[in-house]
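Here the complex is missing one protein chain, while the rest keep their positions.
So, chain A:
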């Protein structure tokens, strides 16, 4: 999994995201020790902060070291996907791909915190190349101000959903609600090759009375 984290314009969301990410990393590692994580920071352009590692603590320290940034008008998605396409090798399709699992898959977890910065995506070439692999997945977690006429949250969220061209992504949003953020991040723990489609997910346990009927 590689994280793209865009710090918001206040410090509280950043701390919240850091804590949620920390839970995510620990839990994900508990699910399977072999998972590895890389961290990419987005400022005016994307930069690789930490390369793939299984060392969860080092990612968390790198996160803690990231300073808050100033609000920018828009975010350049092209530079992000160019960087990822350049730096992340995807496994080749080998053997009978209907039964043979790949050695690993790559999932991009895009964490975006701007309520006003539109996502600009002029050149989709790198994205298309990455997305054409069955072993690449794009997930997103959008943290934002409550929706109001003064911000463009809805528009931004729609743009994010547009990136789900394959229909396999998990795209969540949370408006400054810590519990909801943790819940959504937990849903993102699901392995892309094993999880149901976002439209199919159901986590609620029913009443005890219901449990005895099957």
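Methods note: contacts are C-beta pairs under 8 Å (C-beta built on N, C-alpha and C of every residue); 3 or more make two chains touch, one makes a residue touch a chain; residues count from 1.
Please note the rule applied: contacts and distances are computed from a predicted model.
Chemist: Name the chain not shown, per its UniProt record: "CCT-beta", "BRISC and BRCA1-A complex member 2", "Elongation factor 1-gamma 1" or "Sodium/hydrogen exchanger"?
Modeler: Protein name of the absent chain (UniProt record): "BRISC and BRCA1-A complex member 2".
Chemist: Going by the contact rule already stated, which one of A:89, A:149, A:167 or A:196 would touch the omitted chain in the full complex?
Modeler: Reading the full complex, the residue touching the unseen chain is A:196.
Chemist: Given that one chain is not shown, which residue among A:31, A:118 or A:161 touches it?
Modeler: Checking the options A:31, A:118 or A:161, the one contacting the hidden chain is A:31.
Chemist: Residues of chain A in contact with the chain that isn't shown?
Modeler: 23, 26-27, 30-32, 94-95, 99-101, 179, 182-183, 185-187, 189-191, 194-196, 200-205, 211, 214
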